[in-house]
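As you look at this complex, bear in mind that one protein chain is not there, while each of the others sits in place.
For chain A:
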Amino acid sequence: MHYPIGLLFDLLASSSALPWNITVHFKSFPEKDLLHCPSKDAIEAHFMSCVKEADALKHKSQVINEMQKKDHKQLWMGLQNDRFDQFWAINRKLMEYPAEENGFRYIPFRIYQTTTERPFIQKLFRPVAADGQLHTLGDLLKEVCPSAIAPEDGEKKNQVMIHGIEPMLETPLQWLSEHLSYPDNFLHISIIPQPTD
């Protein structure tokens, strides 16, 4: 579904041993349920549209709009060809914020759960509170997905996973957005049931 492969693994197969064995189908593409990718251009367009949306949230699109077409191209080519320095030469500008602020305007994130109808949760959420305190991952979950976190004395029912690890809930969201976002500049967070073994 055009989801980053790491997200798909966290969400669907995190308990599997690597390498992840998948079955590739060549017939009966489910057109109604999945995005088709007819060409590389389509994938590039989808990626850039995610980056643009992330910047709309972080900077009211100012940073992405100030860039030239060749910068956008460099971002995509860096990702396509696995060139870290080429990618980050542009991406670091998307991770900056004005000196007078303490962070981005809103944090680009999506929360995925296999147990719900909705494909994902995405809402407006500020990284900094009115009093200047940095919001944490725990604050975000409490606000937009309270069922994900266990009550104080209760048993931990879920894992909150990004890139295959469970960051501490006290981690500032701004930091997570700058350092743990996917290449599309979104934090893709999986809520999965706690493994029982």
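Note that a contact is a pair of C-beta atoms (placed from the backbone, for glycine too) under 8 Å apart; a residue touches a chain by one contact, two chains touch by 3 or more; residues count from 1.
In the analysis below, contacts and distances are computed from a predicted model.
Enquirer: Given that one chain of this complex has been left out, which of "Ubiquitin-like-conjugating enzyme ATG10", "DELLA protein", "Auxin-responsive protein" or "MTMR8 protein" is its protein name according to UniProt?
Expert: Of the names offered in "Ubiquitin-like-conjugating enzyme ATG10", "DELLA protein", "Auxin-responsive protein" or "MTMR8 protein", the one UniProt assigns to the missing chain is "Ubiquitin-like-conjugating enzyme ATG10".
Enquirer: Out of A:Pro98, A:Pro119, A:Gly164 or A:Pro193, point to the residue that touches the absent chain in the complete complex.
Expert: Looking across A:Pro98, A:Pro119, A:Gly164 or A:Pro193, the contact with the absent chain belongs to A:Pro119.
Enquirer: Would you write out the residues of chain A that touch the absent chain, in ascending order?
Expert: 1-2, 31-36, 38, 41-42, 44-46, 49, 52-53, 56-57, 61, 106, 108, 117-120, 122-124
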